[in-house]
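Part of the complex only, each chain left as placed.
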Amino acid sequence: MQRIATGELRLVELSRHYGDFVAVDGIDLDVPAGSFFALLGPSGCGKTTTLRMVAGLEEPSAGRIMLGADDITNTRAHQRRVNTVFQSYALFPHLSIIDNVGFGLRRLKVADWKSKAMEALAMVKLADRANQRPRQLSGGMQQRVALARAIVNRPEILLLDEPLGALDLKLRREMQIELKRIQSEVGITFIHVTHDQEEAMTMADTVAVMRDGHIEQLGAPAELYDRPATAFVANFLGKSNLIPIELIEPGVAVITAVTPGVKIPVAPQTIPATISEGLHLGIRPEKVHLASGGVQDDRPQLVGQVSDVSFTGVSTDYLVRLEWGQEFTLTQPNDGTSRARLGERVTLTWDPKQAFVVGAD
Amino acid sequence: GSPAQGGKTAAPAPTDLSDVDKIVNWSNWPLYMDEADDGSYPTLQAFTKQTGIKVNYNTDYNDNEEFFAKVQPLLAAGQDTGRDLWVSTDWMVARLISLGYIQPLNKDNIPNAGNLQPSLQDVSYDPGRVYSLPWQGIFAGIGYNLARTGGRKVTSMDQLLHDKQLKGKVVLLSEMRDTVGLMLMEQGKRLDNFTADDFAAALTVIQDAKDAGQLRGFSGNNYADDLDKGVVAASVVWAGDVAQMAVGNKNLGVTLPDTGFTLSYDNLVIPAMAQHKTNAEKLINYYYNPEVMAQVTGWVNYLSPVAGVKDVLLKSSDPDVVAVAKSQLVFPDDATMARAQKFRALTSEEDLSFTRQYQALVTG
Amino acid sequence: MAFALPGARPRKSAKRRRGLFVPAILLLPALIWLVFFFVVPTIALASQSLQTGSIYQGFQFTWAFSNYTEALSTYWSQMVRSFIYAASATVFTLAIGFPLAWFIAHRSGRFKNIVLVLVVAPFFTNFLIRTLAWQTILVDGGFVANVMKATGITGFLNWIGLVPNDSLLGSPFAVICGLIYNFLPFMVLPLYTSVERIDQRYLDAAADLYSNGWNTFWKVIWPLSLPGVVAGTLLTFIPAVGDYINAKILGNANTTMVGKVIESEFLVNLNYPIAAALSFVLMIIIIVMVSAYVRAAGTEELV
Amino acid sequence: MGSAISTALRWLRKHAIIIIGLLIIAYIMLPNIVVIIFSFNQPVGRRNGIWHEFSFNAWTHICAPAGMCDAVGLSLGIGVVAALVATVIGTMAAFALVRYRFRGRGTTNLLVFFPMATPEVVMGSSLLTLFIAVGVRSGIATILIAHILFTLSFVVTTVKARVASMDPALEQAAADLYATPSQAFWRVTFPLAAPGIAAGALLAFALSFDDYIVTSFNAGPSTITFPMYIWGAAQKGVPVQVNVIGTIMFLGAIAIVAIAQGIGSRKSKVEA
């Protein structure tokens, strides 16, 4: 089993239609062998469909799928060294948990399938449920079985369709660590669909954001977060405050919202060369500070009134209504510094290098 | 199942409703009645017109055994079967008489009974025709399909049971009296006085042929289609049927063996508890008029028990009908008749014993 | 465990009453039918099977268990033959019926209902007519017979003893063919109802876990369709054991099945006690086999 | 070249089940085709066994053989009523047997198999004896009772197979959404169990429409069903019109399904 992974995946112009509806629209993608690839995107954007095509469970309407040097577009599912953690689990109802987990190993004629399967079950903390049936387990337990069932085969590519969605935070973190460990030990290529952005950010080498069947942006997690290419990505990955702006001179922009006229500095390196129309300045809520004294001249300054305060544990979220009516979100860590009160007038500021500029959506 | 509490007793007769209720319920074999193109029965309609008695004519008598099984529980329970008249084969009449399930006919209502052919007046199972009057008669012989016999006629039971060319394609009638009867005659026995040993000896020959794989099976009326299609090469048959089929299929032929062949009749009887006995007797009387019976015979082409029918038919303007009148199978000459034999009436013990022996052969 | 609070007790009993009431109502009509029209006559039949006598002398109840031994010793070979024919027919019907059921359930698209009707279509032409049609199809010198002879299939069947002569008709082969054909709907329909429920996701999961078609069938599809398989085999096997029409029309004099024997004991020999005893033996053997089979298949637990 | 072969192989693999399915359908249809062909035969005598010449005669004179059309009508009526009743009470029983655990369930399960295991002659005559003993006259009612009895087992077994593989979660969802048990049944359980129930009903109708032995015992003197008619006719030659009836029944069933489906799809389109 413990073979060296050759799981370099390439999708070429891959498409999938359902009747008139285009679920996946000509995706081109390179996933290097042994990498941890995260696929993000809103509900219904085609993530599951893409994974199913890679697994061989759905026939592409067009395009090709390459694994290493081989074109596997026509290879049948069971001949691909690819395993999937299904979004709906798809556990075999007639088999016990251990038989579910050992299913793939037995097909591969692995002699000690039982001990391997038990190990995998132990990893997901369900060793004591080995002889129960899927319907006797809770939702989260079933999801863990699905995870164990796929991972125990040590495939070249592991497709994970929200594999941890039904788990509580603590267990999810533990499982994340296990997944990372297996991935770096065995060198499996992971393609991971998740709605947990933190998960995507911390685990993945590369993140792709999908939208309506195509890939909107692809890159390292910090790059996507700090330099989103589009307003969609900016809004999808974490929260952003987007302010319509117009560049008036290098390094200075004027806000063009309802009441225009406020000039703010922008860092030249954040301005994309290709777009000139409908520019927006974006700032992440946690990059914004409540200015408690004077503000340096080369820093932007916006004045507003606190319209909402909400406590989220780690931090506190403020909603600040700016002069021209736009609501501005900011997050302040609960690090013991004083909190602003509802209705208070505050001045907001940020480091221009931490802002970004995108075109209109 | 139905435990029969039988024994030879007088058949119970209820009050006859004939005068009040001008109907008669008749169960007959299918296609045993003259039929118009529109499916109506001309002679029955004429009868109703003449007498005002309506005939409920049902063709639900497909098989002696099966029909007996249907009515037996009712008769055993002393209940009305819902029928006033039906048509049973000779041996069944014998059984019905000995079980007391049928009523003596009131010959006063059947003056035409005198038209019964003299040879049929006295039968062993019903001396003097107290209970029954024949309806139609038929010969059993050997039929064959030349397309399957390699072009050869089959003329004897011996050939039927031993010709290698016919292996696996021979059918015998499940009607014991016809099949075993032919065998007995071929072995030189007479059907009116054979013994139990003779019977057993005849069976042995058939059993050997069966064990050798010669037989396709034992059949009721279905043999006819099989023979027609060539599914079966040769078979013990009712001669009239095959003669009719031969009109459409030139490969078919029928032999009446030189050693003898059986003649049997289906007979009109009135069951116990019949509610319209008089009406039934009037109906019998009506059909025993040669003019009426001639219409039936002209259509069904079986042996008529009523004297004078042939003459009526010969007078017909229809050449087909005249041809019927000249057929040896419908109106055999005396030479043919001399070879025909009737199976003797069996005692109840014999009946059960022979039947069971034969069935052991059939179902073995 | 917590103490039961007041009010908890009556709840239990109330539930239990409801729990019995509903199935009782649901079962009532069927039970009435079965008890009045089946169990009662069957008790009469049981009493008859222990009688002696004849139709001429009348029958008396005499605890005649000898009827059973006589029935068995006389007809054991037809009995064995019936079970062999029925079992082979059931196996073949299953082998043919499964792909057909799968085809109807998953691959026939919007023609599904029409194909279902096609499967039942034979019953719209009378059994006599369609069995006779089989004679036309298999007749010596016909197309089918010629092809099978030319390809050596007839020779092979002859060699294994399913065709005693060179003729397809009048052979155990024809009988089993007829049984398969006539009982196919009884196999296909229950199979179809079970197979139709199988979720595509399980097949996806199996393929994803390296199952080829064969493994997917045996490890996933088959266990999930067990309720249908059990129902279909029972609906085929049980009536097939008692069937004799096929043996009669398509077989030869040496292929008689036990149904025919019972019929002739009953109708021709008028040996009601033996016929009753034989029926009971048949019913009991079938029921014993069925119980063992259902238990072995484990469908009672399977959901 | 190699890729052409592999493409062909892939096509074959993908469509294998369709090809096999169609072959089996063809096998099932074979006798029906013979029946249809022979419905256009003009036999010489009364026997429609060998092909003689083509004719529409039987089709233009369908009801010519006396009593045949009446028999067909009667059998259709009995088949429909028997299938309906057997399906209703059989479905109820199947649900009770699958969904509830109660004492006597095992016995009831077995009891359902007994009628199937009973030879037809025995069942027919036993029923006749029973009817005579309680003084019921044979006729349509007794035929119906008998047909419901022997089709019941088939319905119960078929429906059970379906219900056993159904997910109770959906019925629970219905109950959660205020569906009373009967609404939950009609709106959720029934549509999901419908293929099983329909299959049971089809089998019941088919069995009833085709039964001869049990029927002939319990028919009484003047009731003649279609199989009884044919059995009788077979003694002296089955008329060609019987083939016509078989063909019409067969085509009619397909037409009914096709029309029902057409209406169904139009209805859903209108709703859309």
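Letters A, B, C and D mark the chains in the order given here, with residues in each chain numbered from 1 onward.
Please note the rule applied: a contact is a pair of C-beta atoms (placed from the backbone, for glycine too) under 8 Å apart; a residue touches a chain by one contact, two chains touch by 3 or more.
None of these values were measured; they are calculated from a predicted model.
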item: Full-file chain stoichiometry, since only one instance of each kind is pictured; value: A x2, B x1, C x1, D x1
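The rule we apply is simple: only the chains that are shown with their structure count from here on.
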item: Whole-Å gap separating chain A and chain D, where each centre is the average of the chain's CA atoms; value: 56
item: Chain C and chain D, separation of their C-alpha mean positions in angstrom; value: 16
item: Whole-Å gap between the CA centroids of chain B and chain C; value: 38
item: Chain C, residues touching no fewer than two other chains; value: 44-45, 132, 136, 224, 266-267, 275-276, 302-303
item: Sites on chain B at which at least two other chains make contact; value: 1-2, 66, 69, 222, 225, 229-230
item: Residue ranges of chain C touching chain B (in the complex, touch as defined); value: 44-45, 48, 51, 54-59, 74, 78, 132, 135-136, 139-141, 164-165, 167, 169-170, 248-249, 251-254, 256, 260-261, 264-272, 275-276
item: Residues of chain B defined as touching chain D within the complex; value: 1-2, 25, 27, 29-31, 35, 37-41, 56, 58-60, 62, 66, 69-70, 73-74, 77, 79, 81-83, 220-222, 224-225, 228-230, 241, 244-245, 247-249
item: In the complex with chain C, residue positions of chain D that touch it; value: 17-18, 20-22, 24-25, 27-32, 34-35, 38, 49, 88-90, 92-93, 95-97, 99-100, 102, 108-123, 125-127, 129-130, 145-146, 148-149, 152, 154, 156-162, 164-166, 181, 195-196, 198-200, 202-203, 205-207, 209-210, 212, 226-227, 230-231, 234, 238, 242-243, 246-247, 249-250, 253-254, 257-258, 260-261, 265
